[in-house]
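All protein chains but one are shown in place.
Going in written order, the chains are labelled A, B and C, and every chain counts its residues from 1.
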Amino acid sequence: MAGGKIDWQRRVAAEALGSFFLFAGVIGSGVMGEQLAAGNVAVALLANTIATGAILYVLIAALGPVSGAHFNPAVTLAFALRREIGWRLAAGYVAVQVAAGALGAWAVHLMFDLPILQFSTKARTGIGQWSGELVATFGLVFTILALLRVRPAAIPAAVGLYITSAYWFTSSTSFANPAISVVRSLSNTFAGIAPGDVPGFVVAQLAGAVLAVIVAGWLYPSTDEPDRGA
Amino acid sequence: MAGGKIDWQRRVAAEALGSFFLFAGVIGSGVMGEQLAAGNVAVALLANTIATGAILYVLIAALGPVSGAHFNPAVTLAFALRREIGWRLAAGYVAVQVAAGALGAWAVHLMFDLPILQFSTKARTGIGQWSGELVATFGLVFTILALLRVRPAAIPAAVGLYITSAYWFTSSTSFANPAISVVRSLSNTFAGIAPGDVPGFVVAQLAGAVLAVIVAGWLYPSTDEPDRGA
Amino acid sequence: MAGGKIDWQRRVAAEALGSFFLFAGVIGSGVMGEQLAAGNVAVALLANTIATGAILYVLIAALGPVSGAHFNPAVTLAFALRREIGWRLAAGYVAVQVAAGALGAWAVHLMFDLPILQFSTKARTGIGQWSGELVATFGLVFTILALLRVRPAAIPAAVGLYITSAYWFTSSTSFANPAISVVRSLSNTFAGIAPGDVPGFVVAQLAGAVLAVIVAGWLYPSTDEPDRGA
Partner (left out) sequence: MAGGKIDWQRRVAAEALGSFFLFAGVIGSGVMGEQLAAGNVAVALLANTIATGAILYVLIAALGPVSGAHFNPAVTLAFALRREIGWRLAAGYVAVQVAAGALGAWAVHLMFDLPILQFSTKARTGIGQWSGELVATFGLVFTILALLRVRPAAIPAAVGLYITSAYWFTSSTSFANPAISVVRSLSNTFAGIAPGDVPGFVVAQLAGAVLAVIVAGWLYPSTDEPDRGA
């Protein structure tokens, strides 16, 4: 989405800022939801869902024109495969997505008076969970690639609403993002995932992203794309 | 909505992909909602509602320009009656709506570690339920036909929000879609319907759709329609 | 909003159709919410809120270009005071708002297997409730008049979101509509109001509407209004 005229420092900084707020939004709203929901996990997840969908809209609308607003290595991989971002810059994106995202998790721990450094013990594994992540990430990347072609201005709303829905219809609550999978292992709270279960999630996510690149590439042939940036 | 220049393979594939995700979204969020809501059915239905409305926006925005984003035989029938889609292509649409939608239901069962093949035992029948489906489908098809004339860009949001509302104000929670009625009979979960109750729903839905074609045809006379495709 | 070229039959029919669905939406979602919420009134009102806000967006987007999408005598009064609708047509609007709205309430009773004819016994009276209706209706009419001047395309979303909010921040849950006040007295359900309490609500609502006409008339002086119809 971002024009080639923006220097790489600003692009990487935008990825860092967005990942910080996105990951803080996901993890922080999980903490707040669980603390207040009096044991009704559906209410906690509803709060988590609404907060996540809402912050996605804001961050993509604000930072999309600077960096493309990936905040997600699966998305960065998709754009790299489509040669819409160079591999070198892509690597920088992924590095700050994880690093700034981890700062976001730690900021949540600071805000909620929790130990800064911690690891999740929540098991998330098995065929059901992995197929959930494959479906979730396929849908996310497909949504982005499709709308970039037919209605780019709707991407902030569409990504926010896609995740809003996918939190509920996938068994894994739709992490759909390798960086957030890593960072959520650093928080033993509602949104956490045991570190040992992260690799399974990441493999399923990357497979979903590659599949989406293939399907979207066929369904939306590239003759007159309205936007090519990022 | 889709231009005549898009080949039928892509149009049918878009219907299939959209029906897969829509039906997975409806059924999957029902499973998740019921599992987490600790017996508060309103909270489960709220989650089901939000997930369904959100995915409708995404799928219609992304796939509307390819296939028209029907995902629903009642909608396809309405466009066929208005001669905006040929009967042959319409039949293909309906076939993949049911088939790919069933795959969506089964994908949910896989993701949530449930038996893949199952049938619902949930009774949904009687005058109250049928009048609910008639009202619900009339409103859905009317919304689409009206906005196609006065504000086509608002269709993704309007359809998502219409269903969001109709889940609550109709006694039947607004299936409003013969294909999803069939597919929901294949899932003995929150969103299910006993197979024997499907025909009553389908008749009411098709009646509502035909009524909407008549009323919308009178209320929005076709002189200067901004969009005629699909 | 509607152009003068649309014949009065279609305009009145659009008011009727919209009032039917709006009032069915408000009352029906109240019934469903209360039935499912297991005694948590906040959850029931949340469902009622979301369903009402969502259907308002849909109906105003679809029917606004035909009739102006008032569905509310307080709004019709405001436009009549501003001479943007004739008093004769205004009277017709108000008549069908009440009549078709009552049909909406009775359709809900049919759908939910309740006695068709009934009267509410829910007391809603006193200074707190009346000041709630005054604030609520002032805000609603002001929102419409302001946006008609500065951003007409945002009216469907703004009205839906205004009511979404006002359901919660006014003590009376923001009826803000004399026709719906009358019709809600015909339903002894969640959204009901005892018939004897309706006049107090209507007086407060009309006072709020007149006040909004005055304030909006001063704050947005009429030099270059983008839209004058309805």
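Here, a contact is a pair of C-beta atoms (placed from the backbone, for glycine too) under 8 Å apart; a residue touches a chain by one contact, two chains touch by 3 or more.
Just so it is clear, the structure is predicted and the values come from calculations on it, not from any experiment.
Q: Where does the absent chain make contact, in terms of the chains shown?
A: Even though it is not drawn, that chain still touches A, C.
Q: If the hidden chain were put back, which of C:F79, C:F142, C:F175 or C:F201 would touch it?
A: C:F142
Q: If the hidden chain were put back, which of C:A158, C:V183 or C:A209 would touch it?
A: Once the missing chain is taken into account, the touching residue is C:A158.
Q: Which chain A residues would touch the chain omitted from the figure, given the whole complex?
A: Its contact residues with the unshown chain are 10, 13-14, 17, 21, 24-29, 32-33, 36-38, 40, 43-44, 46-48, 50-52, 54-55, 57-58, 61-66, 107-108, 110-113, 156, 160.
Q: So which bits of chain C touch the chain we can't see?
A: 39-43, 45-46, 49-50, 53, 126-129, 131-132, 135, 139, 142-143, 146-147, 150-151, 154, 157-158, 161-162, 164-173, 215, 218-220
The working rule: only the chains that are shown with their structure count from here on.
Q: Which word fits the touch map of the chains here: line, ring, star, complete or other?
A: Contact map by chain: line.
Q: When you take the mean of every protein CA atom shown, which chain's own CA mean is nearest to it?
A: So the chain sitting closest to the middle is B.
Q: What rotation angle, rounded to the nearest 5 degrees, superposes the C-alpha atoms of chain A onto those of its identical copy chain B?
A: Roughly 90 degrees of rotation.
Q: Go ahead and note the Å separation of the Cα centroids belonging to chain A and chain C.
A: Going by mean C-alpha positions, chain A sits 40 Å from chain C.
Q: With chain centres taken as the means of their Cα atoms, state the distance from chain B to chain C in Å.
A: Chain B and chain C have C-alpha centres separated by 28 Å.
Q: By residue number and range, which residues of chain C touch two or more other chains?
A: If we look for residues of chain C contacting two or more partner chains, we find none.
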